[in-house]
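Here's the structure we're looking at; comments come further down.
As you look at this complex, bear in mind that one protein chain is not there, while each of the others sits in place.
Chain IDs A, B and C follow the sequence of writing; residue 1 opens each chain.
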Amino acid sequence: MKRFNPDAMGEKLLRRLAGGTSRRGILSRLGLALVAAPVFPLLPVSRAEAAKPDRSPEAKTMFARTAQTKDDTKCNYWRYCAIDGALCTCCGGGIHTCPAGAEPSPVSWVGSCINPDDGKAYMIAYRDCCGKPACGQCGCDNTDRETQLYLPQLNNNVIWCFGTSSMEYHCSTAMMIGAA
Amino acid sequence: MKRFNPDAMGEKLLRRLAGGTSRRGILSRLGLALVAAPVFPLLPVSRAEAAKPDRSPEAKTMFARTAQTKDDTKCNYWRYCAIDGALCTCCGGGIHTCPAGAEPSPVSWVGSCINPDDGKAYMIAYRDCCGKPACGQCGCDNTDRETQLYLPQLNNNVIWCFGTSSMEYHCSTAMMIGAA
Amino acid sequence: MTLGRKLARVLIGTAIAGSLATMNAAVALAEAVVPEAEEPGVMTMEAPKPSWFFVRGGWGSAGTSIFDAGTGKMIGMVATSRDSDLGIDPSGKFYYVAETMWSKVNRGTRQDLVSVYDSKTLKLLGEIPTPGRLIVGGFTTNFVLTDDGKTAYDYNFDPASSVNIIDLTKRKFVRAIELPGCAGMIPNPGVGFSSLCADGTIATVAIKGATQDITRTEPFFDAAADPIWSNTVYDRKKKQVVMLSYTGVVRTAAVGAKVEVGAPFSIQEAGGMKAADVKPLDIAWYPGGMQPMALHRPTGMLWVLMHKGEYWSHKEGAEEIWGIDLAAKKVVKRYPVEDEPSNIQITQDDAAMIMVNGGGKDAVIIDSKTGEVKHKIENGGSGLITVVESM
Partner (left out) sequence: MTLGRKLARVLIGTAIAGSLATMNAAVALAEAVVPEAEEPGVMTMEAPKPSWFFVRGGWGSAGTSIFDAGTGKMIGMVATSRDSDLGIDPSGKFYYVAETMWSKVNRGTRQDLVSVYDSKTLKLLGEIPTPGRLIVGGFTTNFVLTDDGKTAYDYNFDPASSVNIIDLTKRKFVRAIELPGCAGMIPNPGVGFSSLCADGTIATVAIKGATQDITRTEPFFDAAADPIWSNTVYDRKKKQVVMLSYTGVVRTAAVGAKVEVGAPFSIQEAGGMKAADVKPLDIAWYPGGMQPMALHRPTGMLWVLMHKGEYWSHKEGAEEIWGIDLAAKKVVKRYPVEDEPSNIQITQDDAAMIMVNGGGKDAVIIDSKTGEVKHKIENGGSGLITVVESM
């Protein structure tokens, strides 16, 4: 089991998780929160880091075994292992960019997906683009390690449009945070 | 051609066309409006009365030839010859009754439909029920003598929820006004 | 402008301008006398009945249609705006809708409220403003009424977890209780409510006036490795909650000041197979869907949407529904279903009619005793299904 070491968390990373670059207020509180946190049993999303990860085909989910890295407008693109919604790449946006007129949510749910090219797991932040009517293109619902409402960061049903001026859901992006 | 005779229009009829029973204000103005009206070429909906109607199969529309009088939850029920929308009879309402919580529009578009049992034409007022989300059951779109926006009383695309507290469309009824 | 004025304008306008088909017809008509003419009207409904299914439309829908399980016919509709939650007054007098609206559709001012409808006229009786609620829809546990119908608990996540207490008698928001690390509510009569938590426990919030005590069970499930569906099912008479995990572990817990979790059993073992696990490549029958189980309380039969697949397929629709005798811990019925439904519900009367939906366009009513499909309701709604639980 890994121990929690808040000093090792750079502000840059916190910023990526928390969103915008000018939210120092969030970041400082976030730091405080983490300092206060006790140690918990590590969950699958972090086990990959905790132990030598098993990347054999036998350890891969069905999604991971069939994922591809070429076309980010398809549901089986590797980063989408836990996405639920319309792919922003099909809506005039990009893999980590909202379509014009939509607002990226500063918070997100996360997934841990394996890139078939290097066999490594990466942490993906699914950031909803908000404030426009549903895009309606490329609806996907992948559920690797997707949980229920009491673990909201790993739940993909929630409309992750907190802190945006409107909570209407338009589409979802899959931003790479880094190695998991 | 028939001439216009406002004196022959009973208040009861006007009330049926205009809706509620307590709208004397509307009725008096309606009367005034009609008095002011010049003579116009009679249109199909009134031709039935103007001349001896041709009720042979050859004169009937496809709808009229195939209409039935038994089941008012089907699109081919005879009164529905110009209806567009969800049948209130499938939504918890009746042929001239709104489902609970919906509000009948005091105005309506009209159709002239032939009852296959007696071969006669009747004037039907399609009265929308308003103020609730779309019912979604038994969607029909029949178009006998249905026209465009410049003849709105004979157009079935318009949401006929004028004078109701909400203009949201729930379903449509088909109220018999009388012989046409 | 009054309607009278508007009508006068249109009629005068039309008269001046040209063709007046309707009015000409009306004139002709006046001469024909109209003894058969009809009057418009508005229906009233009966109080909510055990044979009714309350079926939410699909994602983005704004209505909950009520269908009679016996006839398959639509009885009426409760206006439930997008991602709102419906609560049915246990005494049958009211429908409550916890909802969130913006003043200009998707912009303007956010408004969170509980709308109160008369159950017979479906007229809006009042609106109770609330501080906020989780916008998600699809869960039975985010808006829960107490057995006496006097209090509602409304789950909020913004993104911090809390529960709004609403006094339904006074139609007033009372206060919010922070509920860190937990989500949703399981009724806990006389105590307050209980809640599933990320640490694998059930937390119980005992409400005492303006304060509350929060206690927890021992951890009994792994919230990340084998989560329990948030859509738990509560049995009022037994004061018991039924829980189902992604691998198919069934657990019951008796609620009260201290919640007692019973011994789990595997749904696959109950069906004579080996228990499913969380490993990839292991093919098994798994439960799946958004509302994956329904409990017939009078008989203690649990109905679960099941599909063949690998683990992490928990949103997949069903190929079969399994009927499990909870007391015997045995699968006693297996019925094939079409269109991969993701929601299931059952009426709480002797008829015990099942509805499944969410895969295709039809909501399907099935006789739980025979597996026979009784009705297929086209466009019957693809969302959460609610029934009235007898008191």
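Just so it is clear, contacts are C-beta pairs under 8 Å (C-beta built on N, C-alpha and C of every residue); 3 or more make two chains touch, one makes a residue touch a chain.
Keep in mind that what you see is a predicted model, and the values were worked out from it rather than measured.
**Student:** Out of A:M62, A:C75, A:C140 or A:I177, point to the residue that touches the absent chain in the complete complex.
**Tutor:** Once the missing chain is taken into account, the touching residue is A:I177.
**Student:** Looking at A:A67, A:C90 or A:C113, which makes contact with the chain not pictured?
**Tutor:** Missing-chain contact among the listed residues: A:C90.
**Student:** Among C:S65, C:T201, C:N231 or C:N357, single out the residue that touches the unshown chain.
**Tutor:** Considering the complete complex, C:T201 is the one touching the chain left out.
**Student:** Please output the residues of chain C touching the missing chain, sorted low to high.
**Tutor:** 1, 6-7, 9-10, 12-14, 16-21, 62, 79, 81, 101, 103-108, 111, 124, 158-161, 178-182, 197-201, 203, 223-224
**Student:** Considering the entire assembly, which residues of chain A contact the chain that has been omitted?
**Tutor:** Contact residues on chain A toward the absent chain are 2, 4-6, 8-10, 12-14, 16-19, 23, 25-26, 29-30, 32-34, 36-38, 40-46, 49-50, 90-104, 106-107, 110, 112, 123, 127, 129, 132-137, 139, 151, 153-154, 162-163, 170, 173, 175-180.
**Student:** Please identify, in ascending order, the residues of chain B that touch the omitted chain?
**Tutor:** The missing chain touches chain B at positions 40-41, 43-45, 58-65, 107, 131-134, 141, 143-152, 154, 157-159, 162, 165-168.
FYI, only the chains that are shown with their structure count from here on.
**Student:** Could you tell me which chain lies farthest from chain C when each chain's centre is the average position of its Cα atoms?
**Tutor:** So the chain farthest away from chain C turns out to be B.
**Student:** Averaging only over C-alpha atoms, locate the centres of chain A and chain C and give their separation in whole Å.
**Tutor:** Taking the average C-alpha coordinate of chain A and of chain C, the gap between them is 29 Å.
**Student:** Just the number, please: Cα centre separation of chain A and chain B in whole Å.
**Tutor:** Comparing mean C-alpha positions, chain B is 55 Å from chain A.
**Student:** What is the distance in Å between the mean C-alpha positions of chain B and chain C?
**Tutor:** Taking the mean C-alpha position of each chain, the two centres sit 37 Å apart.
**Student:** Specify, in ascending order, the residues of chain B that touch 2 or more different other chains.
**Tutor:** In chain B, nothing touches at least two other chains.
**Student:** Identify all positions of chain C at which a residue touches two or more other chains, and write them in rising order.
**Tutor:** Residues of chain C touching two or more partner chains: there are none.
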